[in-house]
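Some chains have been omitted; the remaining ones sit where they do in the full complex.
A and B label the chains in the order they appear, each numbered from 1.
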Amino acid sequence: MSNHSNPFLYNCWYAAAWSHELVETGKLARMYLEIPIVIYRGESGKCFALDDRCCHRGAPLSLGRVEKDCIRCMYHGIKYDTDGKVIEIPGQDFIGPNHKVQSFPIVEKGNLLWIWMGDPKLADPSDIHDYGPLSDAAWKGFEKEAYLHYEANWMLIADNLADFSHLAFVHTNTLGGSEDYAFITHPEVEKLENGFKLVRWNKNDSPAPYHAKINPDLPDKLDRCNSVQMIVPGTFFMSTIMAPVGWDPKGKNLDGVKQYRNCQYMTPETKSTTHFFWNYLHNYRTDDPAVSKSLKESLLEGFMEDKEIIEAQQKMLENKDRFNSRGMKGDEALIHFRKVYTALLNHERKNFNFHERQVGNSII
Amino acid sequence: MSNHSNPFLYNCWYAAAWSHELVETGKLARMYLEIPIVIYRGESGKCFALDDRCCHRGAPLSLGRVEKDCIRCMYHGIKYDTDGKVIEIPGQDFIGPNHKVQSFPIVEKGNLLWIWMGDPKLADPSDIHDYGPLSDAAWKGFEKEAYLHYEANWMLIADNLADFSHLAFVHTNTLGGSEDYAFITHPEVEKLENGFKLVRWNKNDSPAPYHAKINPDLPDKLDRCNSVQMIVPGTFFMSTIMAPVGWDPKGKNLDGVKQYRNCQYMTPETKSTTHFFWNYLHNYRTDDPAVSKSLKESLLEGFMEDKEIIEAQQKMLENKDRFNSRGMKGDEALIHFRKVYTALLNHERKNFNFHERQVGNSII
């Protein structure tokens, strides 16, 4: 993917957690880009992110205690403020300038927490790729937004999302519908500076199983469309239209049209594991909780199909012996995406050096 | 064992699977010499072996679908013929000359599948060391031939089979009978170019427990003999005679003589794990299924005793700190066997280079 031993991009916002993962004064121990982080919600309701290793002897702050907006390590009682500065050491008055842990910018938007692992001076919350439907009352998502832990490099999930022909084979009975999809439909890919957009119509096709399950009176055939946007490093948005055959997408007639909105976020935990956040929203029968429940079940079933093949792929790719990857036409979007990502990575490495692995002193 | 970082011999046939492991259009994901392989039976009834990593993005073909004699990757639908050549890519017409995976010669003989991991031009099925009794109606084996997975280098199993004095201590109450065996019997070893033969008599000794269990009216003492042939890399055959005391092995009188035939195959999965295939055949009371059932149980009990000590040995040997192996007289056969193996390995390395680890391009 790149020649860097450290393949992570630092100066960008990563999806870190859903808000519901942090209840009142709750704490969350989670690793991002191989750095252990504690995220906690203070009594003020605001969230903070610190290096999870107490600067004294490395005990996890995530085993600590939230006090107002501060957090206290529960090994020897060292107390940190929201910037990671030590403000109390039991039994001594002196606190030095290096008595601190790194703090990380963290922002709550909608129900999602975003973390910035790079140079804090560059962290601008307006750069967060917020997904409108998440905070739009017209769109209803899951009661609790979903999280999956992947035993795979995040880029393999991005690859998966960059070519929907896999719906035909991986998701035939869940999210897809027929294997023809891979043969007769084609994506229109729009290359962007920060990713790509992609539109894929399959017209006059059977309804997708997950859609049919909650809409029992569908006609035999529908015009279906997925419109995708992928943004480096790991943000994915999708609009889905299920329309009567012959429907004019440029017209304004929405009779018989049903739509979905879907967001997915991939955040590297390590080189070979990924945090995966997602939601799937609908804008009809929003007073019926069964719709959302069914969508969550169906999508989860489909996403577990992805997870199985992607994690199997990860294992295969870890054995590099005599394996050489060969391209196909459907790779257009993913190749562009990797190109964009690698350029950003090279740019970041040239301009910053804080992110190269720095080995600290050792006490064991 | 050798100075090669890659200690495997490639240009030879390895036992790969019992036929019953591949039911109709069945697939089997199995690693040999650290290369992941899919073996599948096509609709024609023939078996094929391909690199298990789809040439596109490495997804396992073993999660794919058999179509006639072809196999289709169920990630993006790429279809391979029996040679590993791509013959269909959904959504595109062009297929390049590198759209392929390596195929491996595989041959079904008797009930055993044999795979060739080296240069296919050298693969000659007549080189397979077929074990006659397996396809001889006079000899009856297990209803389902047996497989064990070993957490040990294959050579430690070969060592075990090269010195039967371990029967006295490891198998006292199962396959051996008395500790005297190690002290008073001695093998006659015949060194061969491709392995060794070995004959070990213990005369006037108690019957082996596994033999006594199915023959309750045995005399107190028997003349017992194991005749062994071991062939590089991992093929082992053994004839066992249980005869009345004083029996003349050169004569033709088989009154009161009972015999067994046994084959064992060791195939490296990785440097530290092994596929182990075996069967144990008898030629008396062959219409009584209880005999074969008892033999399978007894032998499995004995082989689990081997497995326990060999896997413990593997763990010990992985810790090389200050350990130096010292020889004993009983090592004669195993030392010759390792010499033969190392010579073959050196010869192969001098004449071929396809088997040195080639690192492919990386997509993660």
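The rule we apply is simple: a residue touches a chain if its C-beta (ideal position, glycine included) is under 8 Å from a C-beta of that chain, and two chains touch if they have at least 3 such contacts.
Quick caveat, the model's predicted, so the values are computed rather than measured.
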{"item": "Full complex stoichiometry in copies [only 2 chains shown in place]", "value": "3"}
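Everything below uses one rule, namely that only the chains that are shown with their structure count from here on.
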{"item": "Separation of mean Cα positions, chain B and chain A [Å, integer]", "value": "47"}
{"item": "List of chain A residues in touch with chain B within their complex", "value": "1, 153, 155-156, 159, 163, 165-166, 168-170, 179, 182-183, 185-186, 271-272, 308-309, 312-314, 316-317, 319-330"}
{"item": "Touching residues on chain B, where the partner in the complex is chain A", "value": "34-36, 51-53, 55-60, 63, 72-78, 89-92, 94, 96, 98-99, 102, 357-364"}
